[in-house]
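All protein chains but one are shown in place.
And now, chain A:
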């Protein structure tokens, strides 16, 4: 056994700490998803193992992609960034008009000739972050300039976010914030960042107004409802109540693996509210450890940035880790009722095909960067 472990260890390049975070998240994921799907699986033929195998298989594919991804030199991603971005825009438009509707939202497109669905915003997120990182690093010398630096960076950001927002506002906001943070790290002037935030609000207002004319395309009524529910008092929302009960059941040390009661009552317990289930089974201690894993990931990436602050790699790693942490924190914030219900998944943990695959690819890219930064700086 130790031989195999040693072989795997030798095979893995890059920051072993980040690899460890990934593996730990994966283990959390399998345990939590298996437990949370108990109720769902029972309703469909009672085959509880089905979701476990499906999810584990997906994780295995994800880890393979991460492994392959970290072998590739990160500068290759630099070159693919514009292509991917150019590809995302039409895909997002197709999704808006012809996408498959799952759980009342049109965020997926069917991959032709298969029964698989694919969440286009996941690809767009990756493409946009690569593109922003590339632009920020290439324009570093004149980054404080408005026309030559700021405008070319923010245009794609606004376009992509406006394309995602109609069906998936939370992802759009999260992605927008990620880009803002990246620009902040990439030394963009604070007044421009303030301007960008303002532009974001204006775009949202425009979309909201458009939603009145095209209710089928833009879920503006849902946004209002969610927000109103939240303001009216979160204790009226069934999911939130159930999530709180789950957290309360967990107390400090949890009810033990597989003993969740609330998974039977909590809708979407395997994706949106999986944090509540994790706390129920593993306690607040377990939940805090999970949060720590994301913070630790961000800390390791910060170290890379300190080693080579101007490199594209560092900026990409920074962007991706901001994305992952933002998404994770937003998801958890929903579960502990700090923000309205969003529908964001917990990266690496929640069930959901494309989400896991793209998260793993993101890890692969971060690891690729860590490999070369480690090598170049010793």
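For the reader, a short list of remarks on this structure follows.
In this text, contacts are C-beta pairs under 8 Å (C-beta built on N, C-alpha and C of every residue); 3 or more make two chains touch, one makes a residue touch a chain; residues count from 1.
What we mean here is this: contacts and distances are computed from a predicted model.
Missing chain, UniProt protein name: "Peptidoglycan glycosyltransferase", from among "Peptidoglycan glycosyltransferase", "Antagonist of KipI", "Putative membrane protein" or "Cytochrome b". Of the listed positions A:249, A:355 or A:368, the one in contact with the omitted chain in the full complex is A:249. Which of A:96, A:123 or A:318 touches the hidden chain is settled by the complete complex: it is A:318. Touch with the chain omitted from the figure is made, among A:148, A:221 or A:264, by A:264. By the touch criterion stated above, the residues of chain A touching the omitted chain are 38-39, 42-43, 48, 140, 181, 184-187, 241-242, 244-245, 247-252, 258-259, 261-262, 264-265, 279, 284, 287-288, 291-292, 294-295, 298-299, 302, 305-306, 309-310, 318, 322, 325, 329, 332-333, 336-338.
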